[in-house]
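Quick one: the structure is below, questions incoming.
With one protein chain removed, the remaining protein chains of the complex are shown where they sit.
Moving on to subunit A:
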Amino acid sequence: MNPSVAWRYGRPALVLLLAGLAVGVPLWLVAVTSAKPQAEAIKPNLDLPQHWQPGGNYADAVSQGEMLRGFFNSLLVVVPSVALVLLLGAGAAWVFARRKSKLVSSAYALCISGLLLPPAVITIVMELRQLGLANTRPGMIAVYTGMYLSTSIFFMTGFIRAIPLELEEAARMDGATPSRIFWRIVLPLLRPVIATATIMVMLYAWSDIFYAFFVLGGGEQATLPLNLYQVASAQLYLNNWHLVFAYVVVMSLPMVAVFLVGQRKIVSGITSGAVK
């Protein structure tokens, strides 16, 4: 058999094998364990549940793990953060892309420094305490916005530079003000990059636990990942793998849904922004 024939039949087989082992097995474990009664889930394995009780586990995760509250807490932090990152980022990117001066380019360089630099999480806590924003949602939103603005500014500036200036000039001839040009022309043109930035920022903020630990802490405002952490930390004494995995499923589904809806745009956005 010559190599190209082997590749032709071997490649799909290899893909199937890899997908099964690397992605299938972990997801299978999550799915079956989240449907098992506690006694079967103490030692997590790949066996099918002898007794199916997914409904009961998910209901327990809701009642014991405060899942609904966590879900809304997450939404209340993530949605405003994403909106602010996109809106403020687009405004700044527009100015940075269109104006040319030393001041503008140094402001741009400063604003994208967050792509590389780590956020100083400890002193963020200090600052938020002094501003009276510690353990509050506005504080968390401000921190997320500050952290992810660099990403959106970077991608959007690159994108706007590629949009011909004539579009704006034509509108200006018709007497449009800068605000009108921004809302009616620039923002709509940014749609592809907005789709990508939305999913990336949403993904990071939705899964974040490190910064949420410091800024929100546990308690009333705890987001889904914080709740999952609490449920899983109790794991040691309670052996509640079945609840942990019910939680994992519920936490992951929104992101999978968002991805499936916007798949094509997201993929093209991620790739066009990265390789220039």
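To be clear about the criterion, contacts are C-beta pairs under 8 Å (C-beta built on N, C-alpha and C of every residue); 3 or more make two chains touch, one makes a residue touch a chain; residues count from 1.
Keep this in mind: contacts and distances are computed from a predicted model.
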Absent chain [UniProt protein name; select from "Ring-hydroxylating dioxygenase subunit beta", "Sigma-70 family RNA polymerase sigma factor", "NADH-quinone oxidoreductase subunit H" or "ABC transporter permease"]: "ABC transporter permease"
Residue among A:Ile153, A:Ala197 or A:Ala222 touching the omitted chain: A:Ile153
Absent-chain contact - pick from A:Leu48, A:Met126, A:Ala170 or A:Val261: A:Met126
Omitted-chain contact residue, chosen from A:Ala35, A:Ala61, A:Val77 or A:Ala92: A:Ala92
Of A:Ala107, A:Ile163 or A:Ile185, the one touching the omitted chain in the full complex: A:Ala107
For subunit A, the residues touching the chain missing from this view: 11-12, 14-15, 18-19, 22-23, 25-27, 29-30, 33, 43-46, 84, 88-89, 91-92, 94-96, 98-101, 107, 110-111, 113-114, 116-127, 142-143, 145-147, 149-150, 153, 168, 172, 178, 182, 203, 206-207, 209-210, 213-214, 225, 228-229, 232, 241, 244-245, 247-248, 251-252, 255-256, 259, 263, 267, 270-272, 274-276
